[in-house]
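Omission of a single protein chain aside, the complex is shown with its protein chains in their original locations.
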Amino acid sequence: MPIRQPVPDPPFNVVRASHVEFGVRDLDRSRAFYVDCLGYLVSDESRDALYLRAVEERNHHSIVLRRAEEPYVPALGFKVASEDDLDRAAAWFAHRQLPVSFPDVPFQGRTLRTADPHGMPLDFYFRMDQAASMLQRYAAHQGARIQRIDHINCFTPDVQASYDFYTDLGFRLTEYTETDGADAKLWAVWMHRKGNVHDLAFTNGRGPRLHHIGVWTAGALDILHICDVMATSGYLANMERGPGRHGISNAFFLYVRDPDGHRVELFTSDYLTVDPDLAPIRWSLVDPQRQTLWGQPAPKSWFEEGSLFDGVAVREPALAAQPIVAR
Amino acid sequence: MPIRQPVPDPPFNVVRASHVEFGVRDLDRSRAFYVDCLGYLVSDESRDALYLRAVEERNHHSIVLRRAEEPYVPALGFKVASEDDLDRAAAWFAHRQLPVSFPDVPFQGRTLRTADPHGMPLDFYFRMDQAASMLQRYAAHQGARIQRIDHINCFTPDVQASYDFYTDLGFRLTEYTETDGADAKLWAVWMHRKGNVHDLAFTNGRGPRLHHIGVWTAGALDILHICDVMATSGYLANMERGPGRHGISNAFFLYVRDPDGHRVELFTSDYLTVDPDLAPIRWSLVDPQRQTLWGQPAPKSWFEEGSLFDGVAVREPALAAQPIVAR
Amino acid sequence: MPIRQPVPDPPFNVVRASHVEFGVRDLDRSRAFYVDCLGYLVSDESRDALYLRAVEERNHHSIVLRRAEEPYVPALGFKVASEDDLDRAAAWFAHRQLPVSFPDVPFQGRTLRTADPHGMPLDFYFRMDQAASMLQRYAAHQGARIQRIDHINCFTPDVQASYDFYTDLGFRLTEYTETDGADAKLWAVWMHRKGNVHDLAFTNGRGPRLHHIGVWTAGALDILHICDVMATSGYLANMERGPGRHGISNAFFLYVRDPDGHRVELFTSDYLTVDPDLAPIRWSLVDPQRQTLWGQPAPKSWFEEGSLFDGVAVREPALAAQPIVAR
Partner (left out) sequence: MPIRQPVPDPPFNVVRASHVEFGVRDLDRSRAFYVDCLGYLVSDESRDALYLRAVEERNHHSIVLRRAEEPYVPALGFKVASEDDLDRAAAWFAHRQLPVSFPDVPFQGRTLRTADPHGMPLDFYFRMDQAASMLQRYAAHQGARIQRIDHINCFTPDVQASYDFYTDLGFRLTEYTETDGADAKLWAVWMHRKGNVHDLAFTNGRGPRLHHIGVWTAGALDILHICDVMATSGYLANMERGPGRHGISNAFFLYVRDPDGHRVELFTSDYLTVDPDLAPIRWSLVDPQRQTLWGQPAPKSWFEEGSLFDGVAVREPALAAQPIVAR
């Protein structure tokens, strides 16, 4: 278990996980799910795309839905602290022979598109169009009253390698799962930039693939309410796991699948992690309360299914260790 | 303080407070308040009236809004246990020289219209049209997610007389306020039929007038949310008192005024009172925690303003004692 | 499916489900569970027994724990409306050749001990010692902040027979489960006296046995909190089912097992049922949302295990139909 010290002065300053784009096959069906059911606000829409934000967000979008033949994810969006950080990031990735381009991205300023060594596509940007905060326009809070995007969770075929790479970029470990015994191996890691449990997490599995995005609600009752809404308005089958309390991160959670299978975690009540000397919390892979403090194991789909990145080959994980899975 | 024993076998069986009609000057404006803001469901509407119910209610309506030149309340609606109870009630009121008629009332079966000795108009009925319960149609729960009507609270010029009259009708006392000293006088009473703190309450004041109807929410957070909604969508001035916790009844409350000044209390968390030997709780008029457990006194308007009953003369109260009023 | 009309004038007036006694093998261990963990208040204790009440209750006890060699339940306690009702009840049971005695019961007035035709033991009483209400002594609210006992749920070998018997006693049906098809059979019934979904429920199974007592909390967050407490203080294995939302009754629930296996349901958010013409809600036995609105089936133990009544023989159920059971 080579856990490393955090890197206090990374090569460029990533602020936080910012947004994700989902390829969807039926935009109306996806709109019904995200807007009418979950309560997302529409910042912009065209024939082919829908730009969504949550009630607290002043960024133009944290979810983009784009009409597609097949579900996919083009890239994961991270905000950096300045335009200079973009240039430093481009240089850093280029130096490592990783792809570097600056595609035009609507509603955003300069956007660096690159990838990590597993091929996981990454977008970095500093400027995004700003929209009105709806935080104190309470009459517009609907559904789960989602406040903001919180984090991105991915499958990786090599957790140790992903952990090492993002540690170099300044991501700091808060919790991790490893196998037991003398030659313990990392099985999952939770890493942050913004000061709570995570901006980015990796789980051992066929990857790279997106496992889920996590979105923040103000409290557990908002999550119970959306359970009631989904269960009684045609979305029962979209409720994959929970509600429950994670041992890891202490979060109260619900995992739902959108009409194309993209996974969204509604999430609340983790904790502050800004202290640079915060000691990461270790969990054993076979601790049942790791997954769920209250004991219920996650279903098989939760461990196996994820969203593909556009055009990125997937590898089997190096580590064969298995968590506890619900029958 | 002549507190009496409950009457176990009243002359007819009143089940509960059921509904109220409000005369309103602008039906669209009232609809915006009750439906768009508070979240009431529309059971029926015409050019001149709107019939509303809350999410748990299968009765066709618990609030009727009717276009009127001036705000008024025609009568207070109570459900009785059977058609026979209606006949027993008619005989009982007629025997006491109180008015008795059976007007046609839309969406209701036979309806007895009468009045108490102070002239407070009462409607009794057994049958009402039934509507679909929306309790498990959670996507339709909006605003304060009001569950049901809970109670009716009135000003009376003579609390002791009102208490005696409704005790004869089988209403049971749960809490009361009286003046201190040797010759204590009743200043307010809370009386029930359905098994919680009240279906009907009386407060000393110019009357008879309607003070408010109380409507039930599933929890305190629904009330905090509607505070946020009202405060940020043009209804700040309609928030009259609260949120807070009553000492009396232990209820968490918010008092709001509709566009015509009719008062609605959003209310939750009182207690079960079905035991026939439940001892009523006495409060001193000068106990500040009586009004609000957390200490804040009610504003002057709350003690002075109320809705007039249609064509009913109002008298000054016999008792001059005053509660604590916010400056 | 012979569903009957309610009996408006039953032979005697049962007010509500009131209390239960549990035989327990280790009183200290049970005290730790009920008092230290769940937060029950101790009204009285001796070397051999512990009398408990919840924060709203003025009755001396709603749970009695008594030291015993083996777990058992001696009788189910119901409050009646007067001493005269006790005499009417005794006469009614005696007339039907059912057992009638008046044992001395500590802290209660005259107590009629009898049994229903399946041998399920029943205690009826009118007077119980009164204790201070702790409802507004908030510093004493601990654990799940349980407010009061709500209901009693039993296995019966013949749901139709139990339904008929308690209908005669004035219990009113609110919801029921039946098999599908031409010759539908009752599989479970929920019946009330006090005005919410139930005081007494029956499920098809080996019986008579006690399935659980249901106790009321003020809101869902109290139930989530006790999940967190139990899961992290040695009671993880005592969490049997939930938290979740029942389709039936709309209640938010958690089922826990005490150290002797007696089952307690923490429960909130059902609805008002006082209207005599309230139409019962039918559920099909194979509707998965009947059990849990959000879809999770109950575990096998929940359908099979229950508490034995002291000295009462158990019969297999007549009806072989099976609900959906979690693997």
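Points to keep in mind about this one:
When the chains are written out, they are named A, B and C in that same order, and each has its own residue count from 1.
Just so it is clear, a contact is a pair of C-beta atoms (placed from the backbone, for glycine too) under 8 Å apart; a residue touches a chain by one contact, two chains touch by 3 or more.
Remember, predicted model here, so these are calculated numbers, not experimental data.
The missing chain, though absent from the view, touches A, B, C when the full complex is examined. Of the candidate positions A:L38, A:L293 or A:L319, contact with the unshown chain belongs to A:L293.
The residue from B:P243, B:G261 or B:P317 that touches the chain not shown here is B:P243. Only one of A:E56, A:D123, A:D228 or A:D260 touches the absent chain when the whole complex is considered: A:E56.
The residue from A:G247, A:G306 or A:P323 that touches the chain not shown here is A:G247.
The chain not shown here touches subunit A at positions 8, 15-16, 56, 58-59, 79, 81-82, 126-127, 130, 135-136, 147-148, 194-195, 218-220, 247, 250, 269, 271-272, 274-279, 293. In the full complex, subunit B touches the hidden chain at residues 220-221, 224, 227-228, 231-232, 236, 239, 243, 245, 252, 289, 293-295, 327.
On the side of subunit C, the interface with the absent chain consists of residues 37, 136-139, 141, 219, 221, 225, 228-229, 231-233, using the contact rule stated above.
Note that only the chains that are shown with their structure count from here on.
One rotation lays the C-alpha atoms of subunit A on subunit B, and its angle is 180 degrees to the nearest 5. Averaging C-alpha coordinates per chain places the centre of subunit A 44 Å away from that of subunit C.
Averaged Cα coordinates give subunit A a centre that lies 49 Å from the centre of subunit B. Between subunit B and subunit C the centroid-to-centroid distance comes to 32 Å (mean Cα coordinates, whole Å).
Subunit A has residues 221, 228, 231-232 in contact with two or more other chains.
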